[in-house]
Structure formats: structure tokens, C-alpha cells
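Everything on this sheet refers to the single structure shown next.
With one protein chain withheld, the remaining protein chains of the complex are depicted in position.
Should a chain be cited, it is by its letter among A and B, assigned in written order, with residues numbered from 1 in that chain.
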Amino acid sequence: MRAYVLRRLLMMIPTFFGISLVIFVVLNLAPGRPGAQQSADLAQSARSERTDQSYRIFREQFDLDKPVLFNTRFALTRAEVQNAVEIASSGHQATAAEKIAAQDRLEDYGGYAVPYLVAILKDADAAGSVTLRDSAAYFLRLSAPRPLSHPFDEHPSAAVRAYNDQIQAETAELRDLRYALDAPEDEKRRVVMAWEKWYAAHEGRFRYGLGDEIRIFFLETRFARYWANLVHLDFGVSLVSREPVLATLVSKLKYSLSLSVASLVLSYLIAIPLGVFSAVKKDTRTDHVLTLVLFMLYSLPSFFVATLLLYFFSEGSDYPALRWFPTGGFRSSGAADSTTLGALADVLWHLALPLACLTYGSLAALSRYMRTGLLDVIRADYVRTARAKGLPELTVIGKHALRNALLPILTLLAGLLPAILGGSVIIEYIFGIPGMGLWVVDAIYTRDYNVVLVVELFSTVLVLFGILLTDLSYALVDPRIRYE
Amino acid sequence: MDEPLLSVRGLSVHFLTGVGVVEAVDGVSYDVRRGETVAVVGESGCGKSVTALALLGLVPSPPGKVVGGEIRLEGESLLDATPERLREIRGDSVAMIFQEPMTSLNPVFTVGDQIAEVLAVHRDMPGDVARTEVIRLLALVGIAAPEQRVDEYPHQLSGGMRQRVMIAMALACGPKLLIADEPTTALDVTVQAQVLELLARLQRVLGMAILLITHDLGVVAETAHRVVVMYAGRVVEQGTATDVFARPQHPYTAGLFRSLPRLDTDEALRPIEGSVPDALRFPSGCRFHPRCPYAMPVCREKTPLLAPRGTAGEPHLSACFYVDEHPEADLFPFAAPEAT
Partner (left out) sequence: MIAAPTELQATAAASPVAASYTELVLNELRKKRTTRIGLWCIGFLILLAICAPLVSLDQPVAWNEGEGWSFPFFGALFNRLLFENAIDVFFNLALVLSPLYVAAVVVARRRGVSGTRLVAALSLVHVVVFTAVVPAHLGPLENPLHRSRAIVEYRGRAETLTSAGHPPTALFPLHRYGYRETNPGESVNPPSRRHWLGTDTEGRDVLARMIYGTRISLTIGVIAVAIYVVIGVVLGALAGYFGGLVDGVISRLIEVMICFPSFFLILTLAAVVEERSIFHVMVIIGVTSWTGVARLIRAEFLKHKELEYTQAAIALGIPRRRIIFRHILPNAIAPVLVTATFGIASAILVESSLSFLGIGDLSVASWGETLNTGRLEGKPWLIFAPGLAIFFVVTVFNLVGEGLRDALDPKLRSR
């Protein structure tokens, strides 16, 4: 058995790798620059500022300025940089989109472009091409500072703070190295000279040895950074709360898991007896009615039922006699100081409606499977043997048949868990339960990408563990697997 | 003569299917006496297994239904017994083993648990006592290292071992009658011999009667005291094994023997012509007549009853008009009737 568990755990590793890979792909599908194509409409620009900021946090977290798989930017040529600067400074008759793309490219090059920008600056200055020089100076100003580490982390570690202080000091040196476009030519010349001096002093930073090149080639990429972040469990901070998303996630799991697990347990507890009942009563009137009711339940959308239940039975109901349940939430606001039992009752009172909505669908499906499974098993030879042994009918069905009929039902758990987790999103949203689902829906509204990704990743990990749990419980019930 | 252990009289079992009624067993009668082995022989689908299942009330219902007849175990009518009484008899005074040892044991319980269950139900035996008893039983049926085997699951055992476990389970309460439904069919030839040998030895030791259901005449010859031959839901011949083998009194029995390979002759095997009739549309009269080389017009119209015929006397019975008219005919060579 231990070997079996170990083998299953080992098999999870490649699957987890695959999952992370898929999420990486989704990550790279993320929009290039949200709001870039949006109109200048005032109402939208407020939103767009917000999205812009969220996007910066997201870009920062997932190193979206870096190349996807391999980084060859240490081998950047001057021609590439100059081309980008020329397009950006509209030296060519470039379209707006091309200009934006060139700007993005230069921003992505970052520090790697600095030596060439300095050279372009110097040459353009010498050649008197003012526009080229001015934009080179502008991009130099953007690219020269080194980025901060964890800029959005409100509680950085001492090491990070020390590093960031140093970077900020460096950046402060560069503060004056710029000029307005309409500045007098003398001032511009002074800044150009200052850049040359600065570069001479910091040239070492932009020289890469072979070791550096290999490191940059493989490690300074989105792919490598993504994995590094995963390994460090570093998922960045949320746009809205500025809290690390992982910590928030852990606090949200409590709600989501209690809802999902309770729903799973409940649906099995009800579905198994129901399935057995209708299998034993096969083709009777009761069986037919039960089948019909379960079929209807299966087709009823849970958000409709939830809305109905809230409309009729919550405290906001139009019918005062029916105001039995709260309108939502997980706990009553004033219930913090009550006893454990009281607190439990309070939570149950809050969860009654959400649980019902989350459970009935899977319950319907499960009990159908249970019925079919048991009908299959009842015809098996070993059930006949059990009868021939003179066992009471209750033992024959309840022990010999049921234990075998449970096996296929158990495998369904693996498929049911993602369904219930998915379903809990809408249930949490309707009943205002502050779990993962509600959080992710809010995050989608605010385009809080880090939150969306971490929820996606963790819901998947939950499912992965659910599958493991299924396999293990299957092995527990079926000795044939246990001893393989 | 004393009262037989088991007496079956005119048993009829029908299956009500969507397309019609199948008369799987039609007026079957036979006796089993204490301590003897009775073999019920016939091709698959002739109703021999259904007869056996009917004895213990195990015919799957629906669609099956016992529509008539009488089954008495030591004088007690089993068809009139309450389900609870029937349950008490099953596994206690009458036990049964099945054809497929691979699927007849429940895969999710250890063999020890499955045997101990019988003792718990019928003897109220507590767990630890039962365990010792189970180990003794496993040893009795010739399983090596029973102390280990008792905790193993069916899938860890070979086919022959599983059948031994089934036998141990059946013997747990010391039954008076053991119904063995094709106990060796699914096993390798060498294992078959071992299992048959085991059954014979256990019968000598424990003195139980065995109702052996088989299509294998070789098995019958080795083990049975008496033989009941069934064809298409009816008994066509019955008698002591010696009598039936020496001088079959029904063309079908003779045909079965003819289709067996024999070492003492060079003659080619001659299978019975034609095939088992459709259970939904059995032929009229003697159900064997379409395949019978001796068929006469009367065979098509009237149903022959089981009675002493020809040269045979009690207890050798058969149901054949031809034997009535040709009492001296030797059916064995199975030549065409014109040539006789």
C-alpha cells in the first residue's frame, strides 16, 4: 500500500509540470497592453489607468518583458536598437501601432539596449540628428535604472529593502539626466555629456562574460522566472489589496473547501441510499417518479435555484413567513463571541441554502450511477454465491453488492470535484461567501491577473489531490489494486 | 426403501422474456439419496443448472418463475417454505458451488471472511473461533499454508484454489447435500481431476450427497452413482451410472456417448446432428425428434413419459417410443435406422 501511495505521488509530478505549463501558456496569452486600443473616452480612461496599473503589477510578477524561452538580448545589435528608436521617434512614416510596438520593444530590451542607446545618442549628437538623439535620450532614461525587487510588496524582507534602497540611490543619480524637448540646446548637450560620463563609469554592468551569457540565455526568461516563482511559492501581490495573493488565498480556502467538501460528502451520503433504493425497487412506480425528479434536478441550473431560494426563503423575501435563512455570507456579523456550538450552528444556518444548491446536481448524477452500478453488480456471480450461502438479503445487497457497486461511484469523485469547485464560484457569488470563487470573480472585474492565476493554479492542485484521494480510497476498497 | 434426501417431482420453471415464454424446465423429476452422487447431464441450455438453482430458490426472478411441481428435502417442501426458512437451509443443509470460481468469489473480501460469514450466519460462531474453523476447512480442501491463505483475496489465488475455497465455503456447515454446478468446467484438465478427486474424498469422509451438474460425461463416469440425462428442459433418461453407460435407453444419451472420443476404437467421432432447439419454440412431441435418427411419426405428436422401457427395469427409466418398439435394439452403434 505504501508503495502504491508513493507511486501515485511520483506520478503527480509530471502532471503538475504539465498543469504549470498550461497555465504558463495561458499567461502568455494575456493581453499585450490593456487599454492601449481603448478610446480616449473619459469614463474609460479612469478604468484604463486602473487596468494599466494592474497590468504593470502582473508584468512585474511574471517578467513579461522577458523573452519566452531563450534570452539572446545580450547579443543585441546596434542596428536592431537604432531601428526601434528610429521607428519610435517617427523618423519613418510609421503607423501609430508600429510606433507603440517599437516603444514596447525598447522597453522590453531594458538594460541590454543601454550601450547602444549611449552610442546612438553620441553619434546622433555628433551628426546633428536632433529627433533621434532626443528619443535615444528618452529611452536611455527609461532603460538605464535597474528594476526594483518586489516593488509592490508592502512588507519586504530586510534583504529586499536593502537592495531596493541601493537601486533607488542609483536611480536618484539619473534623475537629472533628462531634458524637456523644448529645452535649450546647451542643456541638451550637457545631458548628453553626462550620459557619456555615466556610461563610462557604469560600463561594467553592461559587459557580459560567457558565464553571464549562459545564465541570461536560460534564466533571464519568462519560462525560467515563472518556474523560479512557483518554486518559491511567490505569486505576487493583488492589485486591490496589495497583499501577497498566496496569503489571501489560504484565508479564502477555508470557505471554499468547507463548502465543496461538505457538498461532496452530502451528495454521496444521500445519493448512495437513493441509488440503492431505486435499484432494489427497479421498475416500480417509486423508481420511475424518483428517476423523473432526479432528471429534473439534474437539468435545473444551480444559479436559478439559488436565486429562487434567496427570493423566497431569505431574510429579503417578499413573504415574511418564509424569511428562514440569511441572504448570504458565512457568519453573522455579531456572532464572534458565541460558543463553538453556537458558531457551528450559525455557519450551518448560513450554509444551508448554498450547500443545497451546490449539492443537488451532483446528487442527481451520482444516484443514477449508483442505481446502474448496483443493477450491474446484483447480477454478478458472487452475489449469487452470497445468496447460496444463506445470507440475509440485507447482507447480500448491503455488503456484498454495495461494496462492489461503490467502486465506479468512487472514481466519479475525481470528476465531481472540479465540477463542484467550478459550481462553487457561482454559488459563492450569489450568496456572498468570501471564498475563492467570489474572489476570482471580483478579480476578473478588476483585472487582477495575479489573483486569477493563483486561483486557477490552486484549484487545479486541489483537483490533483482530489484525484489522488480518489485513487487511494479506490485502492482501499478494491484489494486488486492495492496488491498490484 | 427409505425416504430420499431430496425428491424433485414435476418441476417446471418458466422465464418470461420480452419475446415470449421460455419453458426452461418442464416436468423434471428425480431423487437424490443420502450419501450418493447423482449427476445431471446435458448440453448447455438444457435446463440442468436452472433445476439446481430452483432447488434453493435462486432462480433470478423476474424473469424466472417456478410454475409447478414439488421439491422436498427430507420430506419438507421447499417450494412452500418461507424465504426465511429457505435462507436457513441454504449454506447449511444444502450448499452449492458454481461453475466460475473466478467470479463466484467476492473480489473485495478475503477468502477467510467469506467462509467465516457462513459460520457466523448459520452457527453464530464468533470471529476467532470461526477463523480456526476456516483454517481447518481450508486444510481439509487441500490448500497449502491455510494460515496465510485465509487472509488473502480471491485475485491472489489460482482458479483451482478458488474452487477449493468455494468447496470449503460450501462444506462449512456440514451440508447433507452439495449441489455442484459444473464445478470443473472452467478449470484446467489436471486441476479438474484434482477437484473431482477432492469431492469424492470429501464425500467418503463427510457422507454428504452430491448433485453434480455437468455436461462432461467423463466426469460422470468417474464420480456418479446415478445419472439423470436432460434434454431441452426434460429428463430423457435416468438410472444407475453402470446401467446407463452399459446400455443407454435413449437415442440422445447414446448420441452423447458417440460424440465422446474413445481409446478402444478407431471409429471417427460422430457428433449429434443438428443443434439444440430454440428455447422459445421447442419441437412438439419428443423434443429430440428433429435430431433423432430413429424418429417415428408418433414422436412428433406424443410426448413420451419417463418409464422403464425396453429391456431395462427399475430404476433405469427412459422416455423413448423407439425403445418401446425395438426393445432389443442396441442404440449404441448409432447406425442409421434403415441399416438395422
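To be clear about the criterion, a contact is a pair of C-beta atoms (placed from the backbone, for glycine too) under 8 Å apart; a residue touches a chain by one contact, two chains touch by 3 or more.
Predicted model only: the values in this text are computed from it and were never measured.
Touch, as defined at the top, links the missing chain to these shown chains in the whole complex: A.
Although one chain is not drawn, the whole complex shows that of A:K66, A:K188, A:K252 or A:R447 it is A:R447 that touches it.
Checked against the full complex, the candidates A:A224, A:L290 or A:L421 give a single residue touching the omitted chain, namely A:L421. Of the listed residues A:L274, A:L290 or A:I430, the one in contact with the hidden chain in the full complex is A:I430. Touch with the hidden chain on the side of chain A covers residues 14-15, 18-19, 21-22, 26, 29-31, 34, 282, 295-296, 298-301, 303-304, 307-308, 310-311, 316, 318, 372, 375, 414-415, 417-419, 421-423, 425-426, 429-430, 440-441, 443-445, 447, 449, 452-453, 455-456, 459-460, 463-464, 467.
What we mean here is this: only the chains that are shown with their structure count from here on.
Partner chain A is touched in their complex by these residues of chain B: 56, 58, 60, 83, 87-92, 95-96, 98, 100, 103-110, 117-118, 121-122, 153, 155-156, 166, 169.
Of all residues in chain A, only 379-382, 384-393, 395, 400, 403-404, 477-480, 483 touch chain B in the complex they form.
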